[in-house]
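The structure appears below as structure tokens.
With one protein chain held back, the other chains of the complex are shown just where they sit.
For chain A:
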């Protein structure tokens, strides 16, 4: 008996069984997720509208934003972390530091200043999550470096390598966000992106729990940055090759478009 010829009771029973089966598979319906992400990401990446910067609640990417020059970066960081503009000496010192050591390092130094800590307490300032995460890693690595200075030279080399790797990751992630910020994303679009990224991470987590092969990194921000680079490995190995290629192509095209616009912007 073919599907079409079956009697109506059998047909209804088959449909109910099928629905029950689909229900159990639903949470891992990767194709559905992929479709959803594409639906969300495409309009976000294509948008040209301007996002408003909120000085009381900036995101890490906005603090590190590459479209600011070093002086503007220092002013923004001072303004958020200390509630004032830098004096001439401070501005020069930190701008040079940012140029030499990078913005992440400069931000960490500013964050640890007594004045910053007092201001955070006094104003009950809520630090962006990205900044807290950055600070946590910075402290861990610095502590390890301290141990290494006392003679464990092999460890010191490893820690330095780790430190450099993470700096590179932050830089890539920052670059991706910078493009979005510079394109003037509106807050809600940016948040929609964040939701998408969180979902991607959640799915990866589910896959990991089930013991399915995962890429070497499960950080979605990093994955996106890597997707933009031609030498990068496909970041979404847990999809079929075809699906992964489609996703990467989508992101790469979108990023290429954004970068082109970024260069054209005055």
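As a convention for this text, a contact is a pair of C-beta atoms (placed from the backbone, for glycine too) under 8 Å apart; a residue touches a chain by one contact, two chains touch by 3 or more; residues count from 1.
To be clear about the criterion, contacts and distances are computed from a predicted model.
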Name per UniProt, for the chain absent here [options: "Glycosyl transferase, group 1", "SigE family RNA polymerase sigma factor", "Urease accessory protein UreF" or "Transport permease protein"]: "Glycosyl transferase, group 1"
Hidden-chain contact residue, picked from the options A:22, A:72, A:85 or A:99: A:22
Selected from A:14, A:84, A:100 or A:133 as touching the chain missing from the view: A:14
Contact set of chain A toward the excluded chain (per top definition): 3-8, 11-12, 14-16, 18-20, 22-23, 26, 29, 31-33, 35-36, 39-40, 43-44, 49, 186-192, 195
